[in-house]
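What you see is the complex with one protein chain gone and the rest in place.
Our next item is chain A:
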Amino acid sequence: MFSRSQFDTACKAYVSKHNKWTWHEHSTFPGFGYMSRTTIQTMRSPINCLDEQLEGSSALDNIDEATAPIGIDVLTSQQYVIFSATFQVPTFYFTVHDAKGVPLSLYDILRSTLFRRFAFTGVERSNHALTLPGSSFPLLSQGDHPTLGTPCWYLHPCATAKAVGELMAEQQGKMEEEEEILLKTLETWVLVVRQVVDWGRE
């Protein structure tokens, strides 16, 4: 779908069009750039993690009539579009953590607003992967961020090229400039990812 340099070109075009995304180069080596953004998510159903009670955390309770109830708890999702050298396609990597700074388990991620509701119905779930029954690759699994080396989740890129290719085939011949084609290809990829990820407005 993309060569490394085509990926870079497409992303840079994408970033200048969609200002929520930023382009990052690797701190030392060229050719490891990726784009990222931060989004806010919430839980669809309340999270079941209560704070351990500490004895002796005493009565500082002075009722204050001017204090309003707090809003909805925030989840933060760090999202990355990274080039998969193996599959030569963009890959969607992400992390989700709660307000305490604790990364969410897969179970809780699936109950958050990150993914479209019912995006993964009929999928087999383990602690570290989602797999379609009968599929040879997991849809979603854990892996290190290729540039940052931090633990992430990612959507497996093996079926990407085919899906994007089918959609792009319909656009054939309508575009001339290379950068335009590359950007369109990346946007088409986003369209494919949007089928499961609640991409939001950009």
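We take it that a contact is a pair of C-beta atoms (placed from the backbone, for glycine too) under 8 Å apart; a residue touches a chain by one contact, two chains touch by 3 or more; residues count from 1.
Simple rule for what comes next: contacts and distances are computed from a predicted model.
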Q | Omitted chain (choose from "Ubiquitin-like modifier-activating enzyme ATG7", "Guanine nucleotide-binding protein alpha-3 subunit", "Ras-related protein Rab-3" or "Exoribonuclease phosphorolytic domain-containing protein") - UniProt protein name | A | "Ubiquitin-like modifier-activating enzyme ATG7"
Q. Looking at A:S45, A:T67 or A:T121, which residue reaches the missing chain?
A. A:T67
(Q) Contact with the hidden chain only, please: which chain A residues? (A) 40, 42, 49-62, 64-68, 70-74, 76, 95, 97, 99-103, 105, 113, 117, 126-129, 131, 136-138, 141-142, 151, 198
